[in-house]
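Every protein chain except one is present and positioned as in the full complex.
When the chains are written out, they are named A and B in that same order, and each has its own residue count from 1.
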Amino acid sequence: MTAATRGDLATGQLAEPGGGPVSGLLPLRSPLLEVSDLKVGFGPRRTRRAVVRGVSFAVRAGECLAIVGESGSGKSVTARTLVGLTGGGSHVEAERLDFNGTSLLGLSDRQWRKLRGAGTGFILQDALVSLDRLRLVGQEIAEPLRLHRWGTRPARQRKVIELLKQVGVPEPEVRARQRPSELSGGLRQRALIASAIALGPSLIVADEPTTALDVTVQAQILGLLEQMKKQGMALILISHDLAVVARLADHVAVMADGVFVEQGPARQVLARPQADYTQALLDAVPSAHAKGTSLSPARKAERPARLGHARLGPAPAGPPVLRAVGLVKRYRGPDGKTRTVVDDVSFELPAGQTLGVVGESGSGKTTTARMVMALTAPDEGQVLLDGEPWTAVPEKQRRQRRRLITAIYQDPLSSFDPRWSVEHIIADSLDGGQYPGRDARRQRVGELLALVGLSDEHRERRPLQLSGGQRQRVAVARALGPGPSVIVCDEPVSSLDASIQAQVLDLLSDLQAELAVSYLFISHDLGVVHHMSDRVVVMKDGRIVESGTADEIFNYPSEPYTRQLIDSLPSLDVA
Amino acid sequence: MKWIVWLKRLAGAVGVLWAAATLTFIVQQLMPGSPALTILSGGATKPTHAQILAVDQAYGFNKPVIVQYLTFIGHLAQGNLGTSYLQHLPVTTIIAQQMWPTIELTVVALVASWVIALVFTIATAKRRRIVSAIGSGIEIIAAGLPQYWLGIILLVVFAIELKWFPVEGGSGVAPIVLPALTLAIPLAGFIGQVTRDEFAKVLDQPFIISARARGMGDTQVRLRHALRHAVLPGITLSGWALGSLFSSAVVVEAVFAREGLGQVLTNAVAGQDMPVVVGVTLLVAVVYVLANLLVDAAYVLVDPEIRLA
Partner (left out) sequence: MTAIIDRTHRQPSWQPAVSRWRLRPGVILSSAVIAFLVVAAIDPALLTTQSPYAVNLGAALRAPGLGHIFGTDQSGRDIYTRIVYGTRQSLLIGVGATAVAMGGAIFLGLLAGLSGRFVDGMVNRFLEVLFAFPGLLLALLFVAAFGQGVSTEIIAVGIGSAPGYARMVRGQVLAVKGSPYVEAARALGHPSRRIVRQHIFPNAMRPLVAMVAMGVGQSIVWASALSFLGLGVAPPAPEWGAMLDAGRDLVTQAWWLEIFPGLAIVACALSVTTIGRYLRQRFEGETG
């Protein structure tokens, strides 16, 4: 197996690709897609913003190139360049942009329309919004056929059924006549893929195709894409998730700020990266580390990794700070049927520790969190805070104790009053009795800002003017304001880039070490939960399927569902 | 199962109408002055006390309020809207005679406004900034035009100066064009604004990119995908619009000297002829409630996922 060097890639001449058995057998082929020094900018010439600033790559049939990067890196724009959909006001130039021998530069609208769907297929993330919700699934899949005048109507309808079967959708005749919202997430995404491959294009461009999916479903979709690759399609996969990419990619390009920071065979880039940025991205993935180690480079420099972790030992004595006993919650749907969303959930959270709650969508974890916060009353069971009844007590009595339990949410922006400044938001959470007067409050706000890694310059800003990571820090500061014993974290890092995610997780770990605050950490991301938690409960369909220490759950799972979850986790292991 | 939802809505609609009727009754009771005087005002001399009492007796004005109310509702249920104070004719007769021109005008105006709004919006939504801005500006101006002024301008320009349309009367399609346009243009402005905003939002959605990525051209994308989504808020608006059109027709009929409920209503209001005012108002209420039911039905046809609250 020959290793391709960066220099080779730049000129578009690939040596024999490394990787799976199939490609190893084929002789040297010329690339299906060759891109050389691609530049994309937006806006009129004088004020042009360069989003892609000179990237080069090539893809062959049966190969997968993954472009990995965080938000703002330009990876999506690069993908759209390949189908000519960069949007109004865009300016594309390249030394070379060849697909199947023809140059894509300066193609007319008509020529592009002939190419799209037939030569190149495009898959977006989240089929719920990537398919027209007012049309039938079958209509969406038949559309490329119709547009390119393929066959007669009955022939097209038969082809749609065939395609649905091909992508693994059961009962295709029924599904074709349904709307996208009537299908589950996984089936929807398969249908979207079906519409992209309908005409058998030689190149598929997939922009975050699995991001909106549960982990188990994600594994299945990746399997489908792998199958398509084996059948000879060339695949360009855009993702922010290195682990997802590791399974499919033959080549990986890491993108940041419009350029490729690194590119090469997947094995090499993922196992022995040469760029610091790539290394930082790899480090930031929480699944690979156990609790107690740092994720972000700055923190790594400050604090060398702690070996082992203090809390793997016996649980500390004393009553748990949070206890849920037999929680049940039912909802009546619009059709009158009652669903049990949370079914007999019990757990304990010892002081100063983190309990992770992991589950896929619909598992009931958010409803459980709301009951713990006493924002929804449980139908049965109760929650005890610091040993005292919490949910069983009327709100008036509860109000004074609310300072003991606070929360941070997945979308901090919507949890802030849009008119308020950072100062106002944090000051609002302070106890009036403890901090009387403006000066006392101002000072405390300053202390909290420093605690979460923000400075005085952020005081007067509005949340809209802050980045995602900064907003979450403000949310953490607000959660700390009342001096709580427990902080409920509901998907706190799910919408953050990997590097930002790493910082926020490090912050939370530090705060726990310093302030001995307990976390109820809810997430669908197993890696994150593994990294942050001492103990873990796994939820499915409203029930707790398994519980134990983080080590037990992730390394020695006993329940089949847990095992399925863990097996579905894409790993960075490329070998 | 869906039945029950619609049945409930129907019951709700009836409830609203009943409450509307009650409201008009209350307004009538609150009126200062004596209805008997109004009824007798047509006569030559000032009415005597005895005459007033006689009228009170005949019309039941001296009965307790509750009895009057029940009589009122009872009559309504039978379709009896009472007798005009001034014309001494049954209100239902008066309305029936003058109703159709107004209905005709309203329906034509609604259709025309939708056509104008759609054509305009589809063509100009989300194009180059200048085109969009001009389109939007025209819509704003159109929506803000007072109908009677627009009517007068149109009348002067097209009927009087250019003589394309008759000033008054005339047969066939011609006489309805200008009045319908007068009503349609401001409404088109409103519908256009709302639809255009929605269009712009829709054209940014991912499923539009999916469609383009399959090889679909821009016009087709607008017509086959975006349109259905964009008209939804406009449809909601149409329910309100129908009622509003009906009441604006009052003014427009005055401008073009058209026959219809407008004249009837204006005279009744001026003369404080309450039964007629109430009758016309309730008719409009019925039209409005019906229109909303229709709008809901139309909405469900376009977007089956909407849940009727």
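Note that a contact is a pair of C-beta atoms (placed from the backbone, for glycine too) under 8 Å apart; a residue touches a chain by one contact, two chains touch by 3 or more.
This one's a predicted model, so the numbers in the text were calculated from it and none came from an experiment.
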Item to complete: For the chain that's not shown, point to the residue among A:Ser108, A:Thr152, A:Thr338 or A:Ser414 touching it.
Response: A:Ser414
Practice prompt. Pick out which of A:Leu183, A:Leu327, A:Leu507 or A:Val538 touches the chain that's been left out of the picture.
Written response: A:Leu507
Item to complete: Identify the residues of chain A touching the omitted chain, counting contacts across the whole complex.
Response: 42-43, 49, 51, 72, 74, 76-77, 86-90, 296, 298-299, 373, 375, 398-403, 406-407, 409, 411, 413-419, 428-429, 450-455, 462, 464-470, 482, 497, 499-500, 503, 506-507, 510
Discussion item. If the hidden chain were put back, which residues of chain B would touch it?
Written reply: 15-17, 19-20, 23-24, 27-28, 30-32, 129, 133, 137, 140-141, 144-149, 152-153, 155-156, 160, 240, 243-244, 246-248, 250-251, 254-255, 265-266, 268-270, 272-274, 277, 281, 284-285, 288-289
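The rule we apply is simple: only the chains that are shown with their structure count from here on.
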Worksheet item: Roughly how many whole angstrom separate the Cα centroids of chain A and chain B?
Response: 51
Discussion item. For a test of understanding, state which residues of chain B touch chain A in their complex under the given definition.
Written reply: 1, 128, 205-207, 209-217, 225, 228-229, 302-305, 307
Discussion item. So in the complex, the part of chain A that touches chain B is made up of which residues?
Written reply: 80, 83, 85, 88, 109, 113-118, 120-122, 124-126, 129-135, 140, 143-144, 147-148, 179, 181, 192, 195-196, 334-335
